[in-house]
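Only one protein chain is missing; all other protein chains are in place.
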Amino acid sequence: MSHVYLATAVVLLVGAFMLLYRAIAGPTVYDRILATNAIGTKTIIFVTLLGYISGRTEFIDMAIVYALIAFITTIAVLKYIEKGRLD
Amino acid sequence: MTDVLGIYNYWIYVLLMMIGLYGVIAKPNLIKQAIALGLFQTGIFLYYISMAVIDGGTAPIWTTIEHGAQKFQGPYDNPLPHVLILTAIVVSVSVLAVALALIINIKRQYGTIEADEIEAMDLADKARDYVRGQVVDAADDAETKLEGRHHV
Amino acid sequence: MHWNEIVTTVLLSLGCVISFSGSYGVIKLPDFYARLHAAGKTDSLAQLLIFLGLVFVTPDLLTQIKLLLVAMVLLITAPTATHAITKAAHLDGLRPWTKSERGGRP
Partner (left out) sequence: MNAVVLIDTLLLLLVTVSAIAIIEVRSLYSSAMLTGVYSLLMALVWVNMHSMDVAFTEAAVGGGISTILLIGTLVHVGREEKPLKKRLHVPALIFTALTGAALIYGTLDMPRFGDPAAPIHHYRVPEMLAQTVGFVNKTPGKQPAPEGFDAQQYRTFDGRVKDIPADPTDTAWRENSPLRTEGLLIPTVPYQHDAHAEPGHHLHPPDDFNGHVPNSVTSLLAAYRGYDTMFETTVIFTAGVSLILLLRRPRREGYLQKGAPLGDQVILRVVTKMSIPFILIFGFYVITHGELGPGGGFQGGVILATAFILYALIFGRPALYRIVPPPVSDVLTGVGVLVYSGTGAACMLLGGKFLDYAFLNTASPGDGEALGMTLVEYGVGITVSMVMLTIFNQLAEEQSK
């Protein structure tokens, strides 16, 4: 089974590489937010898979923290873009 | 010299540190420098945590003993570097917060956050004070000369 | 290869294919709104498949519940974030790219 986890992990990493290209090159500001949000989701899946690769599956709390952080960071960035202020 | 495969990891951390160092030196923008400092720090953290890894080891969180045997038999990684880096990350965010507050004050004071512009402004102020100082000294000398004539 | 490992392998590979196609779409598609489809939808579906796939292979119940919890949290937050991005982009006046308008290339 571990080769399946490893293969999925590598595919996710390659996906993250592509998204990073969009995050850097992205013409409009919104492409960058989109790419950052997508990389956030990919890292959440990747963390869970790392738990399975290393055999210690009880570290899923990491994934929940990633999900919350990615969501809140995206909301903060969007508020800055839309309203120009954070409060 | 141990074989390259074993220590190429450390070279990547050196590369990260140097990217951070380059950012601090080359970029005049103060915020860019604050971020580059963060990169430099992360390179150092990577260096510490890679020392803690043991081949085939797992996270240093012991698993409870079930019917007499440790659930997870394998060796555990060394917990000490993790503790040091845990503290260092939180302190580095505090440093970043204070640095950003100072940058905001610099922006309000100088109107810009480009280090070279700020330097130029400082030099201009210093030059102006110097010149003003010279004028005042010259006026004082002239005065003393006048007073001298009255006493004679 | 018990039945649960087979199910996990199938679900994981499906999730892999979908997430890779999403990333590829984000690079290839010409316009922000098109890329939004590629990234937003595939991420939500891929994470659902992968987490469901992993549920079959985890021994203890607590981890399975946590897996479903993460999948549920992601299912709520990811589309919301995508919605917020779209609303911000639209308010900002970003118009979708049309083939006729720019002669086919952005």
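Going by the order they are written in, the chains are A, B and C; count residues from 1 in each one.
The criterion applied here is as follows: a residue touches a chain if its C-beta (ideal position, glycine included) is under 8 Å from a C-beta of that chain, and two chains touch if they have at least 3 such contacts.
Treat the numbers as computed from the prediction; the structure is a model and nothing was measured.
Peer 1: By the document's own contact criterion, which visible chains does the hidden chain reach in the full complex?
Peer 2: A, B, C
Peer 1: Who touches the missing chain here, B:Leu15, B:Ala124 or B:Ala138?
Peer 2: Going through B:Leu15, B:Ala124 or B:Ala138 one by one, B:Leu15 is the residue touching the chain not shown.
Peer 1: Considering the whole complex, not just the chains shown, which residues of chain B touch the missing one?
Peer 2: Here the touching residues of chain B are 1-3, 6-7, 9-12, 14-23, 25-29, 31-32, 35-36, 38-39, 42, 45-46, 49-65, 68, 70, 74-83, 85-87, 89-91, 93-98, 100-105, 107-108, 113-114, 117.
Peer 1: Applying the definition given at the start, please give the residues of chain C touching the unseen chain.
Peer 2: 73, 76-77, 80, 83-84, 87
Peer 1: Counting contacts across the full complex, list the positions on chain A that touch the omitted chain.
Peer 2: On the side of chain A, residues 2, 6, 9-10, 13, 16-17, 20, 23-24, 29, 32-33, 36, 39-40, 43, 46-47, 50-51, 53-54, 58-59, 61-62, 64-66, 68-73, 75-77, 79-80, 82-87 touch the unshown chain.
Here is the rule we use: only the chains that are shown with their structure count from here on.
Peer 1: Using Cα averages as centroids, what's the distance between chain A and chain B in whole Å?
Peer 2: Each chain reduced to its C-alpha mean, chain A and chain B end up 27 Å apart.
Peer 1: Chain B to chain C: how many Å between their CA centres?
Peer 2: 37
Peer 1: At what distance in angstrom does the C-alpha mean of chain C lie from that of chain A?
Peer 2: It comes to 11 Å between the two C-alpha centres.
Peer 1: Using the touch rule from the top, collect the residues of chain A that touch chain C in their complex.
Peer 2: Chain A residues touching chain C: 1, 4-5, 7-8, 11-12, 14-16, 18-19, 21-22, 28, 30-31, 33-35, 37-38, 41-42, 44-45, 48-49, 52, 57-58, 60-61, 63-64, 67-68, 70-71, 74-75, 78, 81-82.
Peer 1: Would you pull the chain B residues touching chain A in the complex into a rising list?
Peer 2: Touching chain A from chain B are residues 58-59, 61, 72.
Peer 1: Under the stated contact criterion, what part of chain A meets chain B in this complex?
Peer 2: 54-56, 59
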